[in-house]
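Left out: one protein chain. Kept in place: all the others.
In order of appearance the chains are A and B, and numbering begins at 1 in each one.
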Amino acid sequence: MSRETSAETVNIVPHVHHDHGHPHPKQPDLEDQPVRYHQLMAEAVGELLIEKGIIAADELRRTIEDIDSRNPAMGARLVARAWVDPAFKARMLEDFNAAASELGIETGAIPIRALESTPEVHHVVCCTLCSCYPRMVLGLPPDWYKARAYRSRVIREPRAVLREFGTIVPDEVEVRVHDSTADLRYMVLPMRPAGTEGLSENQLAALVTRDCMIGTAVPAAPS
Amino acid sequence: MSAAFRIGQRVRVRRAFPPGHVRTPFYARGHDGVIDAIAGDFANPEELAYGRGGELRRALFRVRFAQRDLWPDYAGPPQDSAVIDIYEHWLEPVEEGSP
Partner (left out) sequence: MQQHHDMGGLPAGPVERAEQDHAPWEKRVDAILRLLIDRKRRIMTVDELRRGIEALGPGAYDELGYYERWMASIGEILLEKGVITVDELGRRMAEVEARWKEAAEQKLEGAQ
């Protein structure tokens, strides 16, 4: 996905006026483009908040580290554990946040719910209004989840959108789309694929991609 | 605050279009669905959005809609559904036999 237009570009990188092409050096922290206005604002606001003692530089660093530490492997671990341990699965369906902390995954105050896909119902999650997503167990959402096409279409033509992801749900199975409009967040607990009986929990977790926990994909058994 | 609706009850999303920070999606307004789950009490985001309203909590309901009811041209099978988390003040009971 391309970056947005340069409507809000601030031309920070100095323009060297000579004929031969001279590659502009990158500043640390900048992308391959001139700095944009809101990136400047982000730096300025961060500095001001720290100087005013509203946030500590250390807190900011640790929060970024926490963001970096969250990724779909966490959700995949929960799925794999649910697949091998029915009692854990029951606890996860009852109180997801508590079950996650059993595995050392602290999810914080926002309640997350697992949506168990079955032979009768295939769940898909979206947020048509913004980008609500179970960040604490999946990390930051992909660009497409936050963008117009997914947000406007998956609620209305989920099967067509799933087809774009290479996922076909048979007509006999209900497709149930969940619009995360309030404080709850949703993670799909996909069905365990057939032919995985001999796999270890780690091997099972490796089958569970991020998109399987959004509902746009289903786990496949290793070939 | 006690739950205004029970699981399985038919409800209608109010057909209102206020400005401001509204978390009931436009596509759901005026449509009928069924209470799928009672999600608990939460502070009203419509008021939190303006820096107030933390104290008055509202009951949140998971409401399931038939896709063929939401979208006139829905192409999928009749059992496909959508579930939206909607606050009680956006829902009205649907009387049996009402249009």
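Just so we're on the same page, a residue touches a chain if its C-beta (ideal position, glycine included) is under 8 Å from a C-beta of that chain, and two chains touch if they have at least 3 such contacts.
Quick caveat, the model's predicted, so the values are computed rather than measured.
Taking the complete complex into account, A:Leu129 is the one of A:Ile105, A:Leu129, A:Val173 or A:Ala206 that touches the chain left out. The chain not shown here is touched by just one of A:Ile64, A:Val84, A:Ala98 or A:Ala220, and that residue is A:Ile64. By the touch criterion stated above, the residues of chain A touching the omitted chain are 1, 3-5, 7-8, 10, 12-14, 16, 24-25, 27, 29-31, 35-49, 52, 54-55, 59-60, 63-64, 67-68, 128-131, 140, 142-144, 146-153, 155-156, 161, 164-165, 179. The missing chain lies against chain B, touching residues 17, 19-22, 25-27, 45, 48-51, 70-71.
Here is the rule we use: only the chains that are shown with their structure count from here on.
Per-chain Cα centroids separate chain A from chain B by 25 Å. By the touch criterion stated above, chain A contacts chain B in their complex at residues 111, 128-129, 155-160, 171-172, 174-184. Against chain A, the residues of chain B that register as touching in their complex are 23-25, 27, 39-40, 42, 45, 60, 64, 67, 70-71, 74-77, 79-87.
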